[in-house]
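A single protein chain has been omitted from the complex, and every remaining protein chain is retained in its original position.
The letters A and B name the chains in turn, as written, and every chain counts its residues from 1.
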Amino acid sequence: MSDFINQRRRKVRVHVTLQLLLMLWIVWVINVWAFHDSVRVDWSQGATMEVTADDRQLLAALPRAVDVLVPLDLDPSAAGRVRARVLTQALRWLDELSHSAPQSLRLPISVDVNRAGERWEVLRAQRGLEADAVNRIHFFCGDQRLSLDVDDLALIREPSPLEPEQLARIEVDRVRESVEAALRQVVREQLTEIRISQGSGEPPLRGARGASLVTLCDDLEARGARVEGVDLGLDDGLPADTDLLIVVGGGVGRFEPLRASVSRSIDRHLEAGGGVLVLLPSTGICGWEETMAAAGISVLPGLVAEISPLPGGVTRASYVVTGTRFDPFHPITASLARQRTMVRFTPSRSLQVTEPATALLATGPGAWLEREPGSPRRQRQETPAPQIVAAAAQVGAGRMVVVGNWNTVLPGSWRGDARRFLLACSDWASGRNLLPAGAGREPVSHRIELDERLRRSFFWTSTAILPGCALLGGLLVAWARRRDS
Amino acid sequence: MIEVESLSLSFGSRRALEAISFQVPSGSVTGFLGPNGAGKTTTLRVLTTWLLPDPGTTRVVVDGVDLLRDPRRACGRIGSVLETVPLPSELRVCEYLQLRASLKGIPRASISSELSRVLQEVDASDVGRRRIGTLSQGYRQRIGLADALIGNPPVLLLDEPTRGLDPRQVTHFRQLLDRLRGDHTILLSSHVLGEVEQICDRICMISEGRICLEEDRDAWTERLATAGSIRVEIAADNPAIKSDLEAISGVRDVVADGSGWLLTSDSDVRQQIGTLAREKDWTILELRRDPATLESLFLQLTVSGVAT
Partner (left out) sequence: MSRIISLTRRDLLSLFVSPVAWTIIFVFLLVMGLTFHLSLLGVDGDLRQLVAATYGGLVFWFMMLVIPPLVSMRALAEERRLGSLEMLMTTGVSDSSVVFSKWLATWVFFLLLWICLLPLWGLLSTVGRVDVGVLFSAYLGVAMVGAGFCATGILASAVTSHPLASAGLATAMNMGLFLIHWLRFLYQPGDLELRWIDHFSAVHHLGDELTRGIFDLRIPIWWGTFTILMLFVTTKVLERRRW
């Protein structure tokens, strides 16, 4: 019997050790299994973070792994906070995507450039990023790089200087669509070839920031394109691999139309499904009139004038015109039409469209055409009416977009709605369709108006009534138990 | 029936029980006596399965169930009242007993009748709705006893059950034990020797972790009968009296006690003293037998630790 206690003691010790080890092993195995093969559901209203079967398919189809880097340099203003929210949401979404396919899309790396300056420098050198490439989402796949700006991820209503800054808010959230498009784009083996043709007077493509097209080029390259200049006056024609030709200004000093060989190469380019984006010069002809006429677009002589408000309730007629009426059905403008987007031109030509072209953007009803530009003044016979400032046409398999002025692409003006509009134009014309136009959704608002009454009543409920109920409950129980015992 | 054989238990290096063996026959009430720290409560704790004995232990059987091999089944046959009677003061008596009844596997339907039975048994029906915290020590003791009686277990282990009871309650308790006697095997640990003497059929004395006496009522009555002392006072001033008294067969010791002598003997020697007085012509002023008590026996055994 004495053996029995000893024997049992020994046996139990072995058993308990084994049981504990087994238990630890089971816990480990279950967790490893769950770690690699989990189910994630978004229960929030709108389910914006739900990875759908389509997303999974996209991730599975990625031929190579994609790295993501997000350098953050946040601005504490209300608008800055809204932008930060967009970036955070995009980071979360990338994290969600990475969760479901960690091999295809690596965990996004975010770095606060102010707090972790050294790390940012290391990453920047490693990836060959510019010092100001912050607040963007950079996708890397092999040698390819593609960057999304906050404006690509969401349309943000930024308050004007006269409005309270709290008006800043996200109008359209298209984080998912942008990220999806960026993923599709970045894994493409071939870059989009963009050629930029300029007149002799326009600033150079690269060079000092002030008077060059460097921001435009950076932006296009960040979106997966290779940008090169082309001189249609000297070169024999357009290189055959061109996806998109952007004509900036032109015309100045060159009044003659395109040479026959160049004209033929442009026709071939359009027939082959290429795109042309013409940014018109402020005056004179640009030499593209015939090609545009074939697409149903003609440029009227003179400039568009409009009465614009100045601070202090004063108005003034000027050549600063604002395009506000977007074609709600065209892929370029469908999403812009839903917002209160405004594209400002200083100045702009007026366009006329016939079939097959469509007007993309027109001014408000208060604009008129000043045929002989001088000091703008509305004549009696001039009837103000919306003036078309941008038009697009499908020419066979090719696409052509004409915009009333070129100087938006200068670094000083290349921002906000105008930038977004022109990028949408270039995306459509190049056939890449980087951001699906018309995509995105209005974020569901869960905000309540915190007026004084609500604040007060909520304060008393949360700090007095509710704890008071607990106190009362305790006293009642104590009283009840004392009473009948 | 409780059978314990070579039960040893150590707390670290301290040996609390040194291979003790005893038996509590079925239906009997056995008093478990011993000074503080002798190992009474430890033994009871082994019997309630709370403590596991040392490997040297040969056999601990409670109501036919081997406690070492099947402690959970053994638990079901034991009702116990612990020394401190730890009761939750915030609960009502009925709430507490209801919980105990459900833990002891009493079917839900019969819980209330079982509760009224045990409360009646311990004469505490009137405090069913009282909070335990408001009860006197006596009532708490009775609630502890009521708890032990739930489910009518064949074996009852009572550790100082009358502590804190007033004389009326003690009488009542004694009556209760009389009722339980026969149907239950009861092991009662107590300091109150008089009570043990009155109630118990059998006693078991433990000292320093060893059993020093285990006898039933007849045996210990006999032992007490023979273990008393005799006082004799003789009206004669003769120095030889002491040696004469010592010469009587059976007398172990003679000591002076005031004006008389106190004799310790193995048997009753009053007759021999009478005969000697006649022979020596002594005038006996007093000849009295002082019977031995359990207390004297307890003191004698627990101090010397002599095992019989």
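Convention: a residue touches a chain if its C-beta (ideal position, glycine included) is under 8 Å from a C-beta of that chain, and two chains touch if they have at least 3 such contacts.
It should be emphasised that the depicted structure is a prediction, and the values quoted were computed from it without experimental measurement.
**Q** Name every shown chain in contact with the chain that has been left out of the document.
**A** So, taking every chain into account, the missing one touches A, B.
**Q** Out of A:A131, A:A293 or A:V477, which is the one that touches the chain we can't see?
**A** Of all options in A:A131, A:A293 or A:V477, contact with the hidden chain holds for A:V477.
**Q** Identify the residue among A:A79, A:I109, A:A317 or A:L369 that touches the chain left out of the display.
**A** Only one of A:A79, A:I109, A:A317 or A:L369 touches the chain omitted from view, namely A:I109.
**Q** Decide which residue listed in B:V60, B:L82, B:L245 or B:L263 touches the omitted chain of the complex.
**A** B:L82
**Q** With the missing chain put back, one of B:G105, B:P239 or B:G258 would touch it. Which one?
**A** Answer from the full complex: B:G105 touches the omitted chain.
**Q** If the missing chain were put back, which residues of chain A would it touch?
**A** The list for chain A reads 8-9, 12-13, 16, 19-20, 23-24, 26-27, 30-31, 34-35, 38-45, 47, 49, 67, 92, 96, 99, 102, 106-111, 119, 444-450, 454-455, 458-459, 461-463, 466-467, 469-471, 473-474, 477-478, 481.
**Q** If the missing chain were put back, which residues of chain B would it touch?
**A** So the residues of chain B touching the unseen chain are 45, 48-52, 71-73, 75-76, 78, 80, 82, 84, 86-88, 90-91, 95, 99-100, 102-105, 108, 147.
By our rule, only the chains that are shown with their structure count from here on.
**Q** Spell out the residues on chain A that touch chain B in their complex, using ranges where they run on.
**A** These residues of chain A touch chain B: 1-6, 9, 481, 484-485.
**Q** Over in the complex, which chain B residues touch chain A? Could you list them?
**A** Residues in contact with chain A: 6, 52-59, 68-69, 92, 129-131, 134.
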